[in-house]
Structures are given as structure tokens and as C-alpha cells.
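In what follows, a structure is listed as C-alpha cells, so that the remarks can point back to it.
For this depiction, one protein chain was excluded, whereas all remaining protein chains were kept in their positions.
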Amino acid sequence: MILSLLLSLPVALLTVSGAAVFAHRHPGRSRGIYSATLVLSTVALCVVLIHWLGGHTPATLTLPIGLPWLGAHFRLDALAAFFLVVVNLGGAVASLFALGYGQHEPAPERVLPFFPAFLAGMNLVLLADDAFIFLFAWEFMSLSSWALVLAHHREVANVRAGYLYLVMACFGTLALLLSFGLLAGPQGGYDFATMRAAQLTPGLAALTLVLALLGAGSKAGLVPLHVWLPLAHPAAPSHVSALMSGVMTKVAVYGFIRIVFDLLGEPMAWWWGGLVLSLGGVSAVLGVLYALMQHDLKRLLAYHTVENIGIIFIGLGLALAFQANQMYASAALALTAALFHVLNHSLFKSLLFLGTGAVLTATGERDMERLGGLIHPMPWTALAFLIGAAAISALPPLNGFVSEWLTFQAILLTPELPQWMLKFLAPAVGALLALSAALAAACFVKAFGITFLGRPRSPAAAQARETDRYSLAALFILAALCLLAGILPGLVVDGLAPIVGLLNGGAHLTAQHGQPWLTLAPVAEVKSSYNGLLVLLFMALSGSLAVLLIHRLASDVARRGPAWDCGFPESSPMTQYTAGSFAQPIRRVFGSVVFQAREQVTMPPPGDARAARLEVQLQDPVWDLGYAPITAAVIAVSTRFNVLQYLTIRRYLSLVFGALVLLLLGMVLWR
Amino acid sequence: MHDLGFDIAHFLAGGMVVTSFLLLYQARLSALINVFALHSLVLTLAVGWQAFIQHAPHLYVTAGIALVFKALMIPTALHRIVRRLGIHRTLEVVGGVGRDMLAGAALVALAILVMLPVTATADPLAREDLAFALAVVLLGLLLMVTRQNAVSLVIGFMSLENGLVLAAAGARGMPLAVEISVAFSVLIALIVIGIFLFRIRERFDSVDMQAMDAFREERRR
Amino acid sequence: MNALGMLAMTALLGVPAGAALLLVLVPGYRLGARLNVGATLLSLLAALSLFGARPEANAYLRVDDFNLYLIVLNNLVSFTTSLFSASYIAHELESGRLTPQYLRFYHAMYQALIFAMNLALLANNIGLLWVAIELATLITVLMVGLYRTRAALEAAWKYFILGSLGIALALFGTILVYLAAQPVIGQGLPAMAWDQLLAHAAAFDPALLNLAFVFLLLGYGTKAGLVPLHAWLPDAHAEGPTPISAVLSGLLLNVALYAVLRFKMLMSANPAALAPGPLMIILGLLSLLFAALMLYRRGDIKRLFAYSSIEHMGIITFAFGMGGPLANFAGLLHMAMHSLTKSAIFFTVGHIAQARGTQRISTIRGLTTTHPALGWGLVAGVLAIAGLPPFGVFTSEFLVVSSTFARQPLLALLLVLGLLLAFGTLLWRLHGMAFGESQGANTPVRSSSLPLLLHLGLVLVAGIWLPEPLVRWFQHVAALLG
Partner (left out) sequence: MALITDYLVQGGQMLLILLLAPLLTGWVRAIKARLLRRRGPSLLQPYRDLLKLLRKDVVLAESASWLFRVAPYLIFAAIWVAAALVPTFASGLLFNWTADLIAIVALLGTARFFLALAGLDVGTSFGGIGASREMMIASLAEPAMLMMVFTLSLLAGTTQLSTVAHFMLTAEVGLRVSLALALLALMMVAIAENARIPVDNPATHLELTMVHEAMVLEYSGRHLALIELAAALKLLLYLSLLGCIFAPWGMATAGAGLMAYLFGVAAYLAKLALGGFLLALFETSVAKMRVFRVDQFLGAALMLGLLGALLLFVSRSL
């Protein structure tokens, strides 16, 4: 019943898509479509929430479509429900934002038909209960988002981004397909129930894991499969970028969890966890380092998605490692951390992308070097963006901190693991995690500081106006959720408990709502605890106390004057620190190793009035070592083979002749 | 009687293989056409003999077709074409005749080897006949592969078809429909080839296939 | 019921044959085109009526689970192609590439081709099958050379030589099958009839059967464009009129493959014979990988999709080579899906080449802006052929890849490699052509979008839901294929 209701929503979304195709001339279509998606996503959100809070018994449904002898299986369990909440929350907020933002879309006919389809695809992936429907929906999701990436296809870079995206999506789908092939076995037991029951040999199970990691990892943006992500996510319209980065990557995480934790069952070797863990650690650090080197705001955010996916996978890797050693209590902590971060990242990444969208609408720019001072014309957007930036930088009392804190707590439990490799790996990954958190803070000081603070660096930035109320509403809903999840983490953890139990042989964290003051104490209070609510209260109290006392007892006068700047006031806005210069110290520290960064200064001779130039060259090691050789090899081989297009007929005949003789010889020898 | 019949069939089929070797040996176009006529003549005899020993009158039709079309009409037409194109004197052989002969011998051996495992229950006549037919087919292919000129290519192809007809005739009781269609196909093939050669002459200066292949889109990429 | 079935069967052969004769006589291309459409529509109706009334098999013709869907598909695609052709040739006539006489010839040949293909599919006799395929080859040779340009003549010549060679090899194989059957079944027609052959295949001499299969695989494989026998295919597709490219890719390749499969059934029915699977797997993988690599350097849009056809024939051959209920089912489905999708692609490609006045990929840009219908049609077609949902090719590729991987992981990896390589380049070309700023000549074209929509619609529906009877037939045939 509930499932058919939930399934009817994607169908309705697809209908909306169809309507968008046919109404491509209607003036009010944009508002109409987005209202429809808003309503549908909200309904789905409410339905799932009600289901979740009301006992969450799994519901199943089989429809006579899809593979004929199998039918289409759908199922709603706690895991799906959680991700459905993430997806539909993101969908609803993005739709709300787009009610305002969509008015500025230059090519609505390339956005409107695909946006509802994209949402429908993501919903269907989560509801699927057999491999065919899962992959079908998965690929459909990729395809509709690909169309959205190409919405502004006149920019050459976007076409390239779309291409890379689609190829990587196909790669991922094929990897998943192979892993499902293993799970299903030669008889083709494609429904998830059969797969769950099937027993794989350790070797095949490990292969399945690797393939699932490749498949889901390429969609989620795990290093080294991330190359498409920072190109594709920014190319789409901002509300779609928000969905892609904030939500679609979570669907990929869902795919990984579903295959590895649910279908595959218990991990069979400790190195599974180690593999996922190290990939997660590398992604976290490389992601944020890449992000620091960017000056395109949306691309910066996209690289941060890589980082956060890394953090999520660190949690998942830890959970695998714990499960492999039957340490279910610890695994529960790691899983909770990962899932919590899934929720958090979807909130603040959507928020940040939507904020960028607002900036884009107001200025037409997403290059930070041409922005600045936007906090004056756009105070509300700036506030919301600031909350998002603080949240993603893992600053208490916001939500990003809670999940990273939980991940750290899980890492702190790794000394209990019996395997040496893991014992060494975990602290190293812990260091990487800490490094990435600190670098993320640096990166968002840059992102917020260069974009919103200082003085405008271009006329467009100077003439910006505050964004519309729909967009603001969307931004503040997300900002409020970031804060709420940050100060009431115990409730979220309790909400995640059934999912963790589902994936973890029944073991989950102890109920948190009984803790005094809603403290979060995942293991025991003597070991570690955190209370975001109290931290917020204390900060608010001490801060307002300071304000009150100082303004009462001392001085509350403020005058305006020119900036002092050590005695050099009134300089041009171009003398401000730019995004590039902000990142320079970090580039010096990390860049020369990771990116082979080279700086080249061209200084005009004395007397020459030309500006001096500083050029920075960065090389992406992943691209250089992984993708470039593959591309080159394919081109080289195909060039070599291309000769075969230009043979003479005689040579073609020789080919046939040769094939015939070869086969006859084979027959003779076969006897 | 049966033994004699078998021997003669064997002799004629073997004669076809020998003629195929002769085809391979020819360096001049006009000689090649002549040998092809001989090839077809031997085919006529072979098919005729099969018709006689199988008591299959419809095979006489096939033999007649082979005689009229392949032994007489086509060689005549080809002679005319070749003369009109002015290429009756030249025929460059790729590689060398000796090498071709060696390859041909290997092919014949292969054909026999391939037919060996066929169980004895099968008609021995068909079995021997088939081995020779297969050899003729393979030699025809070899001819196509080793010659550069379009006319010799066509001849190679037709000698291959002769091998097919030989095989078909050897198959006891194979319905007539097939033979007729074989003959038909050769006819149609010839017409088409004629058209093509004509067209090709119109548009290309030579019938050398390499010259034709040099003209190709995307060549430089 | 049976009378109706017989009538339908007769109509399937008679209508095209009659129409071919009629069209030779009809002057005026408009009337010719209409007649062409009308005749194909009639054939299509006849084919559809076979669903309801299936005639008894006789010595020459038969309708069974295997060929029924191919017959319907054949006539459906020839119907839609005739629609496409009507709008296509009008433009060709205006631009002076064709003259009215040639068109008369073209229409007659078109119907003759349909006759030949219907005959090949309906044939209950391996000799008849061979004759039909030879006829189809000769007709298509003539049509490929229709433009009489140097490139077209060369393509036709190459096609003719290689096609005839294939045909010859197939004939030899056919004779061998007869020889194998003759001691068991007896002389004469029954020893060439499918139903008889299949019933007695277990008793045939395995050595003869093996040899026959080698020749048949190479012979009909040449027609199906399997590497290394494929050389005629790209040029024939690229240089002929686009409707013929659509028919070649969409139908003739299928017919050739159908012939191979019929003989594969014989092989599977004989336990002592060599398993045909490995052979087909090798050829299939070779075709797939080779075509995928060749796609990278293509500059001509029609040649590009011709290589994609080779690639898909490779996938299908591979699937049948793997065998088993899942892979065989997938192969059968893939045949239908590929034929519908590839012809749809050629429909759009034909109009695109007319609109831009070129077949060079590098000069075609931004189609979705200038010709939204064509551009998006191309996008949908390429995505469908690349195996992306919601299109039906996805279903078959899903089944092939997943079922192979559980049995032969290494083979599946090669398969996936080929698929990825092909994705990579097809999508790259697609992005270049469909998106970006448009450039170059830009003539508006009158294109009928019905054929395209119909094909893509069917492929879409098949991706989501397959009708029950079709599934039953497929499963039955899959079991026969072993």
C-alpha cells in the first residue's frame, strides 16, 4: 500500500517530465513544473517519514514489468527509507529553490523535462529490489542528470564534462552489472532476496566487493574514479548541481551499502575494510586539496563532494573491518557515523550549491576571482552560505562536526582489531581525516571569504542584488536543518539505529534519547561524549553576556572610517587577496608534492608598464597516471587497427581465406 | 561397373584439381581465360558422368549449363572485355608462381585431411568427390587472393563456383532447384560483373584493384 | 485459420514480388514512393496476421516461433523505412543526386529485396534459404552502387566480391549439410527441410556437420558482418542510399544471423558434433573489440554506425555462443532491438546528412539547437544503441553481461571492455554532433518523424515490458538453440 503510493510518485514525476516536453512554449511552465516536483517530493518525504516513525516494517511489491520471468520487485526497508528521506528532502528543497532560480534559466527546455525524471530515477533506485530494476533506475538517473549537465551545452567545457560523465557512468553501471552477475549466479537469480540467500565463495565475494566499489565509487566520486565529478556537477544548473552533489552521490553510497552490507552479507576478509578505508582516506585528502586549488566556486564545491564521500567511505570501511572481526558494537558506531555523514553532506552540500546558485543569479559569475563583497548586497544568502560553510568545515555546534566526531570515535576503537595492517592503517587514515577536516576549513574560509567578504572585484559583483524569497526559503530550511542535526545529534542517531541494525546483524548503538541534556555518547560517557546543544547554549550565553556587558558598561559606539591596512588605505579592490593567493601557502606546502605545482612569474623589465603575471600550473596526478595513458593507449591501438579500413580487396579476401584455412586447420587438429 | 564409375568420377574430379593448378600457374590473362574454359569443360564432364552413374537426368542440365555458359560464353565474353580494355597481355602475379603452387598443394592436403574423419557410412563417392571439390574451392580462393587484376579475380571466383557445382553434383539426389539456382547465380553474377567492369572502365583507367582501392574516403586520417 | 495463414504467407512473398514488377513499370517517383509504402504496409499486415493464424509448414515454407518475430520485424522495419525513404528520396531528387529512372529501379529493387528477405525467413529449406540470401545480396549490391560515384561503385564492388565469396562458402556448407542428412533422411527435398533436419540431426555424421558449420558460419557470417569477414559492411553502409543502410543494418544482418542460428540448432541437436559455442564466442568477441576500436577513427557518420552494427552483431553472436536460456534469450532480444534502433539511427542520420550537406562528423555540430527533432532523435538512438535504459538494448546487454560473468568471468571482462570502448567513442561523437554551437550549412529538411518515433517507442516499451507471447517464443527458441 505504502509502496504503491511511493511508486506512484516517480510515475507522477515522469508524467510531469512528459508534460514539460509538451509544454515547452508555455510561459508559466517553469513555475508549474517546479511546484509539481516540490509537492511530489514533499509528499514522498512525508510518506516515508510517517512510515519510518511508525514502525518501519518492510513492504514489498512486485509488478509485471522489467524482466518478464522475474517481474519488477520493489521493497521499502529502513535503509531505503533513510535514503528516500535524503533524496526527497533534497528534491523538495531544490524544487523550492528552483521556483525562484528557474526564472533565470536561459534554456528551460533543456532543464524542465529532465529535472522530474532525475528525481524519479533516484527514487526508483532506492525502491528497487532486483538487479534489473536497480540498474535500470540507476542508469536512468545517470542519463537524466547527464541531460541536465548538458543543459548549457554551448560551452565547450560542458560538452566535455557531459561526455566524461556519461562514460564514467557507463563504466560504473557495467561494474555494478558484473557484481550483480556474480551475486545472481549462472541461473540468474536477479531478485535481491535470492542474492541475499546465495552463498559466494570468498574469492567471488571479494570480486563482488571490488566491482561494487568500482561501480558505486565511480558514481560517488571516489578517488581515482572522481575525474568526471568536478566537471559535471558544476556544469548543471545550480539546483541540479545541488541534487547531483548532495543527493545523487548518496544514492551511489546507497548502492554500495546495499550490495556490500546487505546482499553480500558478512565481510569475509579483513582487507575488505582496509581497501575501502584507504580509498576513503585518499579521497578525503585529495578531494579537499583539489578543492583548495580551484577558483570556480561550483567546482570547488564539487571537489568537496569527493572529500566528503571519502569521509563516508572511511566510516563504511571501518564498519567492514569491524564486522569482519565480529565486533558489531564498534561496527555500529562506524556505520552510524557514515550514515550520519550521508545525511549531513546532503544537507550542507545542497545548501552550498544553492547558495552558489543565488550568487550566480545575482552576478552571473561563479569565478571567485571576479566576486567579492557580496555580503553587503546579499546578507541573507551570505548568512545561509556561512552556516553551510561552517557545517562542511566540521565546526561545532553544526552537523558536520558530529558525524566527523563519530568517525573519529570509530577510528579510536580500531586498536581492538586483531590485524596489524588495520592497526597501522586506521591511525594513518585518522591523520588523513584530520588533515582533510582542517584543510576543508581553510578551503571554506577561502570560498566564503573571497566570494562574500572584502570588496567587489568586478562590476557584476558590485551590482548584485539579494536573491528571491523562494531561494532564500530553500537556503534557510537547509541551514536550519544543519543546525538542528548539529545540536540534536542523539535523535538522528536513534533514527539511524534500525538501519544500522539491519546492516549489522541486529547490533546498533544504544538509544541516545535517554541521555541527559540529549548528549551524544555513542559508546559510554566515560569514553567520549559530545553535546552540541550545550555547546551552542554556552556559546550563545557567553557571547550575549559579553555583548550585554560590554555595550552596557563600556562602549557601544561605532564609527565608520577608511580601512587602516597598516597605513595604506584606499587601494584598489584588485589589491585584495584573491582565491589563488589565498591558497598559495597551502599550494606551496602540498601542491608541489601532490600536483607538481609550478609557479612561473613573468616580470616586465623596469620601466615597462605592463602588469606582472604569475602563472600556476597544476597537474592532476590521477589523470596523468590513470586516464591519460588509457586514452593514449586506446587511440594508439585504434590508429594501428585503422589500417584495416584501407586494405585492398585482395587483402580483405585474404582475411576471409585465412579465416577459412585457420578454421579448417583447427578442425583437423581438433580431431 | 561401379568400380569403373567410381574411378572415372575420381579421375574427372582430380582433373578439376589439376586444372585449378593450371589456373594458378598462368601468368597471362588470355591464357588464364582459356584454362578457365578448360576447367569448366572438365566440370561438364564430371557432372555429366555423375548424371550418368547416379541416373539423375537433371544433372545433365547442370552439365549443359556448365558447358554452354562457363566453358563457352563466359570465356568468350571475357576475352572480349580483356581485349577491349587492352590488358590481355599483362598479368602480374603477387609473390611467385612457385610459392602459389606450394600453397596450393598444402591446400589440397588440407582439403583431404579435413574430409578424412567423415565416417565411412557416408557415400564414398561423395566423400572423395567432396575432398576434390573442397580443394577446387580453396584453390579458387587462392587464385582470388594472389591476383591483382579484376578479371582474374572473377575467374578465380568462377573456378570456385565450379568446385561448388562439382560438390553439388556429387551429392546424391540433391534437388534440382539448387543446381538451377547455382547456374542462375552465376549468370546474374556475370551480368553484374559485366556491368561493373563496364562501369569501372568508364570511371577508372584500369581494372587493377589497387588503383581502385587507392581511392577511398578518409584515406589521410 | 490455416487458410488465412497460408494466405498471409503467400502475401508476404507475393505482395513484394508483385510490387517489384509493378514498380518497374510505374513512372513518377511520387507514385512509386506511395506504392512502395502501400506494398510494405500490406506485407506488414500480412505478417501481423501470422500472429493470429500460423500456417502449417510445407516442404518449402514454414512459420515457427523463431522466424515469426523476425518476419514481423522485417516487415515492420521495411514499412517504416519505406516511409523514411519517401521523404529521403524527395530530397535526393531535388539535390540532383538521383534521377527519376534510378528511382524507378530503386523502388523495384526495394520490393525485391523485401521479397528476398521474407523468403529467406520463411524458407523451410536450406537451399531456398541460400537462394533467397543470394538474391538479397545481389539486390543490395545494386542498390549500394546506386549513386554511381566512385566511392559508391567501389563499395558495391567490394561488397559484391566479398558477398559472393560468402555466398559460395555458404553453398558449400549447405551441400555438406545435405550430404550429412541424406543417408539418414533419404534423398530429395526432405533432406533439406528444416523440420526434418532438426528432427533427425542427432543421427547425422558429426564430421560432415562440423565441416558444414565452419563453411556456413563463415559464409553467412560474411553477410552478418563478423570480423574478419566484415570488410564490405562499413563502405556499403556509407556509400549507398541511407534507406538501404537502414535495411542492411536493421534487416539483412539479422537474416544472415538467423541462417547461422538455424544451423547452430542442428549442431546443438547433435551431441557428437563440435560445440559451436567457442567458435561463435571468438568471432563475436573479435567483432565487438575490433569494431569498438575502429569506431575511434571514423570521420564519416554512416561508417561510424556501420561499425557499430558490426559491434552489435558481435555481441549477438557472442550471446548465442555463450548459450544457455539467459544468453540465448538476450541474443534474440538484442537482434530485434538492434534492428529497430539501428534503423532508427539511420533514419536520423540520413536526414542529418541532407540537412548539413555532409557526412563528415567533424563538420556537424549543435544538432539539438538547429534541428531539435533530428538532434534529439539521434541522441535517443545512440543512447539506446549504447545500451542505456529505458531502452530495450539495456535489457539484453544486462542479461548477456551478467549471465556471462557468473559463468566465464574472463570472457565477460572482454565483453565489457568492448562495450566500454564502443560507448566511449559513440558518445564522444554524439556529444560533438548533438551539442555545442552549431556551424556549417543548415538546410531545413522535411523529415517524417513517425518511423523514428515508432522504432524508438517500441524499443522503449521493450525496455520496460515484454509481451508474454514473445517471451514464450523466445524461451522456446532459446531452448532449441542450446
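A, B and C are the chain letters, set down in written order, and residue numbers restart from 1 in every chain.
Keep this in mind: contacts are C-beta pairs under 8 Å (C-beta built on N, C-alpha and C of every residue); 3 or more make two chains touch, one makes a residue touch a chain.
Keep in mind it's a predicted model, so treat the numbers as computed, not measured.
Here is the thing to keep in mind: the chain we left out touches A in the whole complex.
Touch with the chain omitted from the figure is made, among A:Gly18, A:Pro106 or A:Pro415, by A:Pro415.
When the omitted chain is restored, the residue from A:Ala107, A:Ala193 or A:Leu453 that touches it is A:Leu453. The omitted chain makes contact with just one of the residues A:Ala431, A:Ala480, A:Ala511 or A:Ala633: A:Ala431. Only one of the listed residues, A:Cys46, A:Leu63, A:Val156 or A:Ala546, touches the absent chain: A:Ala546. Residue in contact with the omitted chain (choice from A:Ile65, A:Leu534, A:Val622 or A:Val661): A:Leu534. Listed here are the chain A residues that touch the chain not shown: 372-373, 375-376, 379, 382, 386, 390, 393-396, 401, 405, 408-409, 411-412, 415, 420, 423-424, 427-428, 430-431, 434-435, 437-439, 441-442, 444-446, 448-450, 453-455, 519, 521, 525-531, 534-535, 538-540, 542-543, 546-547, 550, 554-555, 557-566, 568, 571, 573, 575-577, 581-586, 588-589.
By definition in this document, only the chains that are shown with their structure count from here on.
For chain C, the chain with the farthest CA centroid is A.
Chain pair with the most C-beta contact pairs: A-C. Between chain A and chain C, the centres computed from C-alpha atoms are 43 Å apart. Averaging Cα coordinates per chain places chain A and chain B 68 Å apart.
Listed for chain C are residues 157, 161, 165, 169, 207, 211, 297, each touching two or more other chains.
Each of the following residues of chain A touches two or more other chains: 642, 645, 647, 649, 653, 656, 660, 664, 667, 671.
Those residues of chain B that touch chain C in the complex are listed here as 114-115, 117-119, 121-123, 126, 130, 133-134, 137, 141, 144, 153, 157, 160-161, 163-164, 167-168, 171-175, 177-178, 181-182, 185, 188-189, 192-193, 196, 199-200, 203-204, 212-213, 215-218, 221. The residues of chain C lying in touch with chain B in their complex are 127-128, 130-131, 134, 138, 141-142, 145, 148, 150-151, 153-154, 156-157, 160-161, 164-165, 167-169, 171-172, 174-176, 178-180, 182-183, 186-189, 191-192, 205, 207-208, 211, 238, 297-300, 303.
Contacts from chain C toward chain A in the complex involve residues 157-158, 161-162, 165-166, 169, 207, 210-211, 214-215, 217-218, 222, 228-229, 231-232, 234, 274, 279, 290, 293-297, 324, 326, 366, 368-369, 383, 386, 388-390, 394-395, 398-399, 401-407, 409, 412-413, 416, 419-421, 423-424, 427-428, 431-432, 435-437, 463-466, 468, 471, 475.
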